[in-house]
Each structure stands twice: as structure tokens, then as C-alpha cells.
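Shown here: the complex without one of its protein chains, the others still in place.
Now for chain A:
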Amino acid sequence: MPVEVKMPALSPTMEEGKLAKWLVKEGDEVSSGDVLAEIETDKATMEFEAVDEGKVGKLVVPEGTDGVKVGTVIAIMAGEDEDVSEASSSPEPAPQAKADEQPAKEKPKAKKGGAPKVEEPEKDLKADESKADKASEKDDKAELETGTTQLGSDIKPAKSDEVPHGVNMKTATVREALRDAMAEEMRRDERVFIMGEEVAEYQGAYKVTQGLLEEFGPKRVIDTPITEYGFAGIGTGAAMGGLRPIVEFMTFNFAMQAIDHIINSAAKTNYMSGGQMRCPVVFRGPNGAAARVAAQHSQNYGPWYASVPGLVVIAPYDASDAKGLLKAAIRSEDPVVFLENELVYGRSFELPELDDHVLPIGKARIVREGTSVTIVSYSIGVGVSLEAAEKLAGEGIEVEVVDLRTLRPLDKATVLESLKKTNRMVVVEEGFPVCSIASEIITICMEEGFDDLDAPVLRVCDEDVPLPYAANLEKAALIDVDRVIAAVKKVCYR
């Protein structure tokens, strides 16, 4: 009985990969654990092992093939007494080979029905039986949708007028933009260094620091033990001592261990010292919900940090803002909490090709102009808002979407100006509703924009529960386009 060997999912986010190299040839006897092939995912090249013993019947997908979907049959194994030629007569058609089609990697593709664009630190680089099986099962059922799928978006923000006219644009992922921002600032200023778990030799748990160790060496790219409280304190102290540390948290969930140093040590120093002791540190890492990692690994800390005077809090959405604002954060004399989003790392956007792309902190950006209603959002919520806006445009509702980008200091002026124009507002936030950024925006509208309001400001936030694991409950807990559309229609009385 021939056994099909399918393209494995080698990370929770992998949708497709490149079959870089076959390490066996047709007719080879293999036993369990033998490496069959090298497969390139969006994050790394990994070895793919045989699950069972047998004879390699047919290599269905030739090596060098890019864009091989997870679950595609890549080889046929012959049973013990089977003829290779028999096994070769595969009933499955070979997949479409898109050999060496480079941009296939890291395509933003998190539309409904697509695979979730979720990434997780990969502790286990080996593709084992269960993983491979699970992946092919998933594919067979076409049941890849989780709660975070609904956070996906293909619609790009409108080009920012901050980018000078005529500048060449290239396509880059948020991940690349962040890495380039750090690399550029490290080249520019000797005092800048990065520390955190797995930032150096592992190349970053989410690959954001890829290549930095190679360029800057272990003095400036520092792997720490798993000890958030301690290394956040060391980073903060190093900033007090005159350096420019970038402290990476593998995710901001783990920064809860270190929050004392972020708030009590970093944020308050300048004030408590009457302005004589500064603390120019950047705390950065992914924040917010990730796919199927449940409550302790899925939380948006934006409102927590944004409530603290003495901190700058930035939560960009697209690649251009991620780069320009991270560079600004590193140069800032103030402590900055820089909130990234795991689900957005792999999304591609236009990035200006400038020698020094630095954006202003504390300025919101209108990512879609409109006249009927304003949606205020930030981070991954911007994508959801843009999707909703596109759909609403089809119904004659012209939505203006404001991306806050910086949560503290908050750009009240841009929010109020947009309100003045549209007289209606919805806040979209992937996070808990209570004491949220949405609460703050609504307060600002009440206090300073009351006369401009034609309807109460509504908020679309996650449900007020810890994020559940089950896919259906996760879907129910997180914001989605439909909820945004419903809220927009409500404030438009439609």
C-alpha cells in the first residue's frame, strides 16, 4: 500500500513552503527519523524526517519548487514488498510548481478561509508525525479558520503624506521593516544594543532580529536567560547609565514579570529626578491576540502602558510606520513601549526607500479618507477597520479611518478634527473593552468634541473575557469586520 508523504506544516503559521532539497532519491530505503528533505518556511530552513520505514517510491514535487501548499503530496513511499514503479503511479496530480517565484514568501494572506497568519516561537524544529498529520488533516477539511483569521486584511492603508513625493517604494513585511529599523539605528549609534530571549543565535523567536548578530556581534546582540524582571531591570539601568538599549520581550505577556521596571524604574525616573536622570530605553515585542494560544498568551497591553505618565507608547500597523516609528523610538530620550503584533509581522506593505525614514511620535495617520463616519483604531484593528470601510463604501457609507499609531501621547487633535468632519465615530480595538483606549477616545469626544457628535461614539472591542482556546469561542471573542460594520451603521442610524 503506497503511503503519501505530504508537505508538512513546520510552524503554526506556515501555509506553504519551498521544497529546497531532496536528501533521498527514488528507490532509497529509509527508516523512521531519516531526513527526507530540506524545507524552507517563511522563517527558517528545516529538516523533514521520515515517519515510517519504507522505500521511496516517487518524488512528486521536484526540489527547488517554491510555494508548495501545506498538505500537498510531495512523495510516495512504497510499502515493503511493493514495486517502486507501482508506487510511482500516483493517483494524485502533481501540484502546480511555482519554481523560484520569490515573492511567494511571506505573502499576507489571512482572509477568511485562508490559513491563519500566526507565528509562534518554534521550540521544536523537527517535523514530527503528529504535526505533519495534523497539518494535512487540517488542509483536507479546509478548516483552518480560527478567531484570528477574522483579523486579517488585504487592504493597504492610503499612502502617507509623510513620505516625500516621488520616493521609490518597495514591498516589505513588517518583520523586515522592524529589523531594518534596528539595524540602521545600530549602525548610526554605537550606544544602541538589543537584548532579550533568543534575539541572537536563534535569530529571534519571531525572526525580527534576523541577521543582527551576524552584523553587530554578541556584544550588541545579547541573548538573555529567561528572566524578564531581571533583564528589563538591566536594560533600564543601562539606559540610566547612558546607553540606548532595545529590550525585546518574546511577547508582552511575559513583560508582566517586568512591568515594575517599565513603570516604576523607567517611566518615573526623569520626573523623580527633577529632569536630571533620563532613561532612553525601548521595550518592544509582539502584543495582542495570537492564534489559538489562549488567555495567558493573548492580551493587548496598550491601555495598561498608555495609562502611565512618563512613558511613550507606540503601536504601529503597517511596515512604513513600524520602521519610521521604531527608529524614532530608539532615538527618543524617553522610555518607549513599542507594541508590535505577531499576526502582522508577515504582512507586506509599501515601504519608502529612504536613507533615514523616521516618523514623528505622537501623530495619528489618516489611512483612509471619508466623510460619513470616523473609525479610530490602532495596530491590527486598522486592518479590520479598512476591510469594514471597503465593504461599507459599497453601501454608500464613506468611512474615514484614523490610525492612532502612538497611544501615548495621544493625538487628540487628529481624532477631534476627523470627528468635526464626520460627526460620527466608532473605535475599533483588538483588546478588552473596559478601561481601554476606546474608553479614552470616547471620553475625549465627550469632553472636547461633544458639539460635533451626531450620535454616541461606539466601541468595537474584544469580548470582556479571557481569550479562549477553542476556535469557535476564539472567533466569538475577537473583533471582526461584521461587528465593525454593524457599529458603523448604528452610529449612522442605518
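Going forward, contacts are C-beta pairs under 8 Å (C-beta built on N, C-alpha and C of every residue); 3 or more make two chains touch, one makes a residue touch a chain; residues count from 1.
Keep in mind that, in the parts below, contacts and distances are computed from a predicted model.
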{"item": "Name of the absent chain as recorded in UniProt (options \"Molybdopterin-dependent oxidoreductase\", \"2Fe-2S iron-sulfur cluster binding domain-containing protein\", \"Cytochrome c domain-containing protein\" or \"Pyruvate dehydrogenase E1 component subunit alpha\")", "value": "\"Pyruvate dehydrogenase E1 component subunit alpha\""}
{"item": "Residue among A:G235, A:G324 or A:G383 that touches the chain left out of view", "value": "A:G235"}
{"item": "Touching residue (missing chain; options A:E198, A:E248, A:D334 or A:E474)", "value": "A:D334"}
{"item": "Hidden-chain contact residue, picked from the options A:N253, A:N270, A:N341 or A:N423", "value": "A:N270"}
{"item": "Where the unshown chain meets chain A, residue by residue", "value": "193, 219, 224-225, 227, 229-243, 245, 260-261, 264-265, 268-278, 280, 309-310, 312, 332-334, 360-363, 406, 409"}
